[in-house]
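Heads up, one of the protein chains got dropped from this complex, but the rest are sitting where they should.
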Amino acid sequence: MSLLTSLARLRALDEGIAQPVATVRHCHLSARPMVFVPLRLSGEAAAPLAAMLGDDRDRPRLLVVPQPRNRDLRFAWAAELAGVLLPYVESFTADTETVERRGGDPYERALDAPQLVVPNTGGVAFTRLLGRSTRFRRADGPYPVPESVPLLGRWLTYFAERAAYPGSSLTLAATEELGRHWASGQSGLEDGNLASLVAWITEGPREEAEDPLVWPPAGPATDPGFDAEVLAPAIDSGSAERVTEALRTQLAPTWRLMWQALDLLAGLEPGASVAQRWEQDRASFSAMAESVAEGGPPQPRRDGAVAAAARLARMERAQAAYEVQRAYDDPLVMAEYRLTGEAFAGEVVETVPDNAEGEGRSRKLRPLVVIKTDDPVLLPPGTALGTPERRAQGGELVEAHEGLVTVKITKGMGRGKTAAPGTVPDVGERVCYTSLTGDFQGSPGLPDAEATPWTHGGPPQQYVPDDEDAQEEWS
Amino acid sequence: MTADPGTGSPEPGPEHSPEQVIADVLADLPRHRGVVVDSPPGAGKSTLVVRAAAHLAATGEPLMIVAQTNEQVDDLVVRICDKHPHLTVGRLSAGAYAPPPRLLELAGVRVGTRVQDLGDPDIVIATADKWAWIGDRKWPWAIVDEAYQMRSDKLLRIAGLFERALFVGDPGQLDPFSIVDGDRWSGLSWDPLQSAVSVLLRHNPDLPVHRLPVSWRLPATAAPVVSRAFYPFTGFRSGTGPDERRMELVTGGLGTPHDRALEEAARSGWALLELPERHTVRTDGEAVRAVALLAERLLQRGAVAGSEQGERPVTADRIAVGAAHRDQVAAIRAAGLPPEITVDTANRLQGREYDVTIVLHPLSGRRDATAFHLESGRLCVLASRHRHACVVVARAGIAELLDAHPSAEPVQLGVPVKFPDGWEANQAVLEHLSRHRVRADRG
Amino acid sequence: MSDRLDELERRIDELRAGVRRAMRARDGGAARGLRAELRAAERAWDALVGGEQPEEPPARTAPLVTVREQVHQGLRLLGATAQPRLVVAVSEAFLGGTIRSAQLTSLRRDEERSFRSAPYGRPYYLCAALTDRLSPARGLLTLSAWPLERRVVGPLSPRVDFLTCAIAVAGREQGDPRAARLLLRMARNIPGATDGSLGPPDPDRVIAAARAELAVHAPRDTRDRAELARRAARQLDDVARLFGAATLSTIKKEYAT
Partner (left out) sequence: MSGLKREGDPAHRLDALRGTTPPRPHDARAIAALAANPGCARRALMDGAGLDKDAAARHLGFPAPFGQSPFAITRGNAFEALVKADGCAELLRMLRELLRLPVAEVAYHDVENVGENADARSGAHLRHAHTRSLIDRAARGEDDAGTLYDHPLLALTIAGHTAFLEPDVVAFQLGGRFHIVEIKSFAVIDGQAEPSAAAAAARQAAVYVLALRTLLEELGHDPLRVSHDVVLVCPENFANRPVATLVDVRRQLAVLRRQLARMTTLDRLMAGLPEDLTFDLRPGEDGRPTRPVAELADAVRRTTARYAPDCLSTCDLCFFCRDEARQEGASDLLGRQVRDELGGVASVAEALGLADGSRDPAEGQEEIARLLRNAERLRRECLGSV
């Protein structure tokens, strides 16, 4: 968080309404999101209690485990969940486009992809644990489960992993996405409460947002008072209907909030790079769907040495790219860099479009642009610069003095003797330059897992899901 | 020290001479697949690397050396050629790298972007990043320098290139980090965010770990402080005696707090210039000015440093200013220091050495400390770059901040606890500095 | 009817909220009152919705064998002092038992009362094991018919009794899946009793492993128990010999200053 966001929070507190910290939306919103509000039995790692889910706001599905301590009922619940989720996921696999790849075979990419929306980070964590507790199950053997359950586990695992992938929109946590776009007048910790955060954004803080009687927690944990006074007696009564109705009271308010949150986000125009990131999501989804279709094994319990390093490299690149894209897409995000002196914006007061360096054959076109800015520029001369106005362009800071900054354009002005039209900004144009650039080196290769070196424990044992995975009791 | 003697950390054991340690290391090399040498600040790590390189090259088997930055690589090349002019060295680099003139002057050195371009030198040396692009060849020997600052995923990329390796580094400095959350790998023996040495030793717990026992950089005034605060279980001593390092200020002082702080530092090796207590923004202007003024006065008063290397003036290039954050560095640079003075963050000062350092205390002016500010490696780097004196600038109130610091660190199962604890290390250093305090008046 | 239902639901919601508010304010009295009203409302709702009384848990046919007798049989099968949960598990797995743990809480007190009112009026009593201070041990059931040596527990006795029980369990027919699970659970905690796989353990192997470990502990445990039994016989009256000496008196003597 930066001083800019802090100021927005102060302003929100003072005015009693959340303040924007983004001018565009930085996540993709599906036309048909799968809203998923799961609840967990208190005291258990991953014992499901209920979930409200669906892609139609008027027709939520409520799935309940009427006796949460009963293992068979839990798996029956998982099968029901699979019955809703898997057809939804599979509905995106049919329509694909063929994508050519440099130095690789063309591949099929889904035209659209599923999007799972959970209330908060707790919802993501619970999704991950549900995935972990179901993907190794087997439909045969001593503890058989319905066939769809292990498949559900793999998809839940996939969705939870994508939630940790920077810039991915396949899985969204509502509080996180809202928090990326609005600053409330409360702490980040309190923003974890969906009811409270939505209230801040829509009509201002409400005391009752923290009252579990008015706004039940958005899960996966339930309110202890509800557990003691409503749920426990309902379960003891043996009436599935009472349990279901009790849990409906806890889920329905959150269900409405979830769609309200999506509406709020939909009110913002998508950022310029959102589609590009969604394209990567679609590619990732297609790869996962293919792996499932080909009968690949479930995701291992934990990453091996090589897989961990590969995933880290992917995530670091995605994180860096996401940060750059957000700043380039959104002047309010870029303002954070302007505030710290890593970017500056202003009006072009002078240009030398045909400036060149060197003579004869080594003569290089290096147009100069002078910008008048109010921003504090803390970049040393020679810093490589990029600009959101012309994303293919590269520049270099020549000097910064008394609010006047001279920039030399080094890339993206054409190959001619003079700069291509439009590549050099005109006098009077407002421009922004930043040291934040999207030039990332590819990362070098990794050994094959079978060639894991001795420093990292040597080649791992081949992972074969064994009976132990399948038989792990679900207490 | 409140922590118990650690299990799993090297036992202090009988004191060895540095020469003995080096001999032991060289003797161990053929006996083990890997050998680790812990080197506290200025303990002759580079000397060891150069010695080991020559020793291995003498066997006639090719050697690869891995360092972390281009600067470190160039330094090593120069040192190796200087000590062992008969050796041929290939300096492997990325395309964008322009070798500094000092390298081009060396006869035995060839620079290239591909191994094939280097001829067949005794030693090939490059950064870990560059090595990661090299394949299809295996060296019988490798030396990995600054191995504690190297992330284990980098080691994973290059470990296939060598049969055996010597790992050298300083365990007390900053740990490697990532911009993404690495919790999903915590507890794994191959956690990619752990240092190369941690992962190496978790998989190969029987490898010998040696320790260089003597800091040649830190003076007798600093070694015990740094050793106690940052190396509580292993310890080291200074190579020079109490009177072997002297610093004198040629011109007299004006009695200002800054001058008095410099005098205290010249006399005792340490000074804490304490500004009035106030919570400030990170780029505390008063503190920035104090740092700049200290540097300016140090130059004006013409400090002369006397040591086992003789007498020499403390010129601007022998002075460094260190801070925790980049914006602080930018603010200090903007305060008008001579460009020859190095101003940088702790991260970038790692492995460097100066006569005098001026440090903006990471906790100065803060109301709360974060894990970043308390990280022991950060303070360790800042407090162990100097051969003569270290002047710390801080607002009063750090003791209270430490006292009020809430402790709610998460615990990851299966992750060895790292010592020293940042809080304890900060406390130890602060306690020492308080004995060298000069209070600045307001304004 | 639906009006009535709506009204009831509103009422239930209000009452639930009231109870939870009272609980949050730790106002136990108010919560109890509201809770009673709430239960009544919920019953009415159930009746209205279901048109009948909510299903009772399947009416248990009065067991042919009393709980007391089931525990007795369970203990006899095990042949050693044991915790109630093990007795329940054994009873379920091998004897078609229907004990619920809750039924055991007052058992020991009832037994003691019965004994006091008519000593030795019954052929056996379910009693507590005696600790090394001759006080009743928490949660350890034993049979009056057994010799004192079996009813007292020294430091090693819990382990010895566990191993003894494991041998007894392994010696029975493993027909019921609950029996197999019980044996597996016990076997996992005896070194060498399983082959490391998750399959059902070989009963003979369990017995051999348990006997091997038992041999390590038996001499000292037998000695300890004999000594305790002697003390109990000497110091305790009839009631205390079965149900334990009052804790305080024995302790107070020891720590009197």
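So that you can tell them apart, the chains are marked A, B and C in the order they are listed, and the count of residues begins at 1 in each.
Just so we're on the same page, a residue touches a chain if its C-beta (ideal position, glycine included) is under 8 Å from a C-beta of that chain, and two chains touch if they have at least 3 such contacts.
Bear in mind the structure is a predicted one, so any value in this text is a computation, not a measurement.
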{"item": "Partner chains on view for the chain not depicted", "value": "A, B, C"}
{"item": "Options A:277, A:338 or A:456, residue touching the unrepresented chain", "value": "A:338"}
{"item": "Among C:70, C:131 or C:174, the residue in touch with the chain that has been omitted", "value": "C:131"}
{"item": "Absent-chain contact - pick from C:85, C:100, C:113 or C:230", "value": "C:85"}
{"item": "Option from C:159, C:178, C:211 or C:231 whose C-beta touches the chain left out", "value": "C:159"}
{"item": "Contact partner of the left-out chain, one of A:86, A:99, A:213 or A:228", "value": "A:228"}
{"item": "Contact footprint on chain A, counting only the chain that is left out", "value": "1-4, 6-11, 13-14, 20, 23, 41-46, 68, 129, 132-133, 185-190, 210, 222-225, 227-228, 231-232, 301-302, 331-332, 335, 338-339, 374-376, 472-475"}
{"item": "Chain not shown, touching residues in chain B", "value": "2-4, 6-7, 183, 186-187, 278-281, 283-286, 365-368, 370, 403-414, 416-417, 419, 421, 423-424"}
{"item": "Interface residues of chain C (partner: the chain not displayed)", "value": "24-26, 82-83, 85-86, 131, 133, 135-138, 155-159, 161-162, 165, 186, 188-189, 191, 213, 216-217, 246-248, 251, 255"}
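Keep this in mind: only the chains that are shown with their structure count from here on.
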{"item": "Common touching chains of chain C and chain A", "value": "none"}
{"item": "Maximum centroid distance from chain B, chain identifier (CA atoms)", "value": "C"}
{"item": "Separation of chain A from chain C, taking each centre as the mean of its C-alpha atoms, in whole Å", "value": "51"}
{"item": "Averaged-CA centre spacing for the pair chain B and chain A, given as whole angstrom", "value": "37"}
{"item": "Distance between chain centroids, defined by C-alpha means - chain B, chain C (Å)", "value": "63"}
{"item": "Complex interface listing, chain C residues touching chain A", "value": "13, 16-17, 19-21, 23-24, 35, 38-39, 42, 46, 49-50, 54-57, 198"}
{"item": "Complex contact set, residues of chain A against chain B", "value": "164, 166, 302-306, 308-309, 312-313, 315-316, 319-320, 340-341, 378, 444-447, 451-458"}
{"item": "For the chain A and chain C complex, residues of the former touching the latter", "value": "212-213, 223, 225-226, 228-230, 233, 237-239, 241-242, 249, 467-468, 471"}
